[in-house]
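Once you've had a glance at the structure underneath, I'll fire off some questions.
For this depiction, one protein chain was excluded, whereas all remaining protein chains were kept in their positions.
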Amino acid sequence: MSKIVYEKSKGLSDVQLSYCPGCTHGIIHKLIAESLVELDLLDRTIAISPVGCSVMAYDFFNCDGIQASHGRAPAVACGLKRTNPDKIVFTYQGDGDLAAIGTAEIIHAAHRGDNVTVIFVNNAIYGMTGGQMAPTTLIDMKTSTSPLGRNEAMMGKPLLVSELLAQIPSATYIERVASHDVPNLNKAKRAIKKAFEYQAAGKGFSMVEILGTCPIGWNMTPADAMGFVKDTMMPYFPLGVYKDEGGNA
Amino acid sequence: MTTRILFSGFGGQGILTLGQLIATIALNKGKEVTWMPSYGAEMRGGTANCSVIISDKMIGSPIANTNIDILCAMNIPSIVKFEDKVRPGGQIFINSSIIKDGIARTDVDALHIDASNIASKVGDLRVANMVMLAGFLQKTNLFTFEDVEEVLKQRFSGTRNEHLIPLNIEAVKQGMEATV
Amino acid sequence: MVFTVKTAPKIVEYAAKHKLTFDENMCKGCDLCVWACPKDILKLDLERVNGKGYNPVVCFDIDGCTACGICARICPDSVIKVERDV
Partner (left out) sequence: MKMLMKGNEAICEAAIVAGCKAFFGYPITPQNEIPEYMSLHMVKAGGAYVQAESEIGAINMCYGAAASGVRVMTSSSSPGIALKQEGMSYLAGANLPCVVVNVSRSGPGLGGILPAQGDYFQMTRGGGNGDYYTPVYAPFSVQEAVDLIFKAFDVADKYRTPVQMVADGMLGQMMEPCVIEPRPAVKVDKSWVTDGNSGKRPRNIVNSLNLSAEGLEQMNIQRFAQYKEIEKNETLVDYRVNDGDEIVIVAYGAPARVAVNAVDELNESGIKAGLIRPVTLWPYPYASFQNLPASVKHILVCELSMGQMIDDVKIAVAGKYPVHFYGRCGGVIFEPSEIVEAATKIVKGGA
């Protein structure tokens, strides 16, 4: 007699992921797919993919998908949710998409209290276009547009998105988690599930920020990149629940 | 006289660099030359190629993926995609360390070079591209061994990669010996 | 200009007390499972490449497997299935 400990989620399609070897996007996709299957929400979910490495995420989730223009996924989600309030709508956005060009849209989705879920993957770089500096790039980190390292005087300090959105009165649930080892993946999955449960219960805007890696953009092995998340990113981007008003709604 | 060369292989095999070195040699020799890469987000870790066209007159389209004079193929997808695009009588240089089944065409001049294995023996898999240069030195009159030495110095002298010049030259030499 | 050679699935099984199943052609040789495995029974096969051109993961000591599932959970490409004998 044998019991399946782990197998590929039914929430994922058969398409091979387009991500580079060892990229945490694949791991985070699995958490979302597993959560939607376990909550029995998959068949009424619409995934909204951004512009960035996860631009083709619509190919990877086993549900309907929309591709949004750069940074505008939360506005697209608003339009879809307002016309389909009984559906589950989530956006999947990177730090370039959400924290740079899409800051107006994300802030106003939270501000309106749109009953949608945002999965925000923060890997401190623009991966798709070849490793440029992002608003979340750490000080002194070298990228293709900060070749001498991010300079605070010229480029400011990295943007703290969860802390920012937690200030918005109408946001319901904001948590930052990480994806660099199995215990943290379990926590990340609990956060994702909670966000979808809140949405299903009509509790309003939720965002889960997930610290991820970009081994190619960071010029590291995938395993070293996991260590970088733990040792270098987490001290600047503290994990935790920044807002949770789901219980009072 | 116009020579249309296509370099193709996995990202990381030095395809684009090899094309640039040969384009620079052509420039040094006063030729018209273009270098054009395939580009895109998924290229990393995937298959990359670049076209180099060398001519005595103005070059039109810089893309040489048809009517190819010389195909420098470093992996199997390169053969699958481009073998048929070489003109009859053209040349195919084959990285036989990876492309073990050879090619089907009989109307081209094929040269098998055990490039990846030779590069490993020289000390770095990443110089497989330089081993492939043996094809050009053995089979064409485009440039000489001295031209290669000169372009390597031009590119790497005074950079942090200067110490790699002897390794690269050794790779070319080993490639020459293996293809005599 | 980007293209890949289509490859049929290649399923590789390792079975002792517990069972590991690898969908080998989905593997990108990222090494994360090797890095994460607490029993150090996985490695990349540097002697060969899979249909995508990567060195695939292999298990060299299935007897040491405890079916903890860590390799499968960390794998970004859902390559690994883990079955526990109960």
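Going by the order they are written in, the chains are A, B and C; count residues from 1 in each one.
Note that contacts are C-beta pairs under 8 Å (C-beta built on N, C-alpha and C of every residue); 3 or more make two chains touch, one makes a residue touch a chain.
Here the structure is a predicted model, which is why all the values come from computation and not from measurement.
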Given that one chain is not shown, what are the shown chains it touches? A, B
Out of A:44, A:70 or A:108, point to the residue that touches the absent chain in the complete complex. A:70
Per the touch definition above, residue among A:13, A:103 or A:232 touching the missing chain: A:103
Sole contact to the chain not displayed, among B:34, B:117 or B:140: B:34
For the chain that got dropped from the picture, name the residues of subunit A it touches. 51, 55, 67, 69-71, 96, 100-101, 103, 126, 128-130, 132-133, 135, 144-148, 154-155
What does the interface between subunit B and the hidden chain look like in terms of residue numbers? 20, 23-24, 27, 32-37, 39-41, 58-63, 66
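As a working rule, only the chains that are shown with their structure count from here on.
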In angstrom, rounded to a whole number, how far apart do the mean CA points of subunit A and subunit C lie? 26
Can you check how far apart subunit A and subunit B are, centre to centre, with Cα atoms defining each centre and the answer in Å? 41
Using mean C-alpha positions as chain centres, tell me how far subunit B is from subunit C in Å, no decimals. 34
At least two other chains touched by the same residue of subunit C: list those residues. 28, 54
What are the residues of subunit A that contact at least two other chains? 20-21
What residues of subunit A sit close enough to touch subunit C in their complex? 1-9, 12, 16-17, 19-27, 29-30, 181-182, 185, 215, 221-223, 226
Contact residues on subunit C for subunit A in the complex? 18-19, 23, 26, 28-32, 35-36, 52, 54, 67-70, 72-78, 80-86
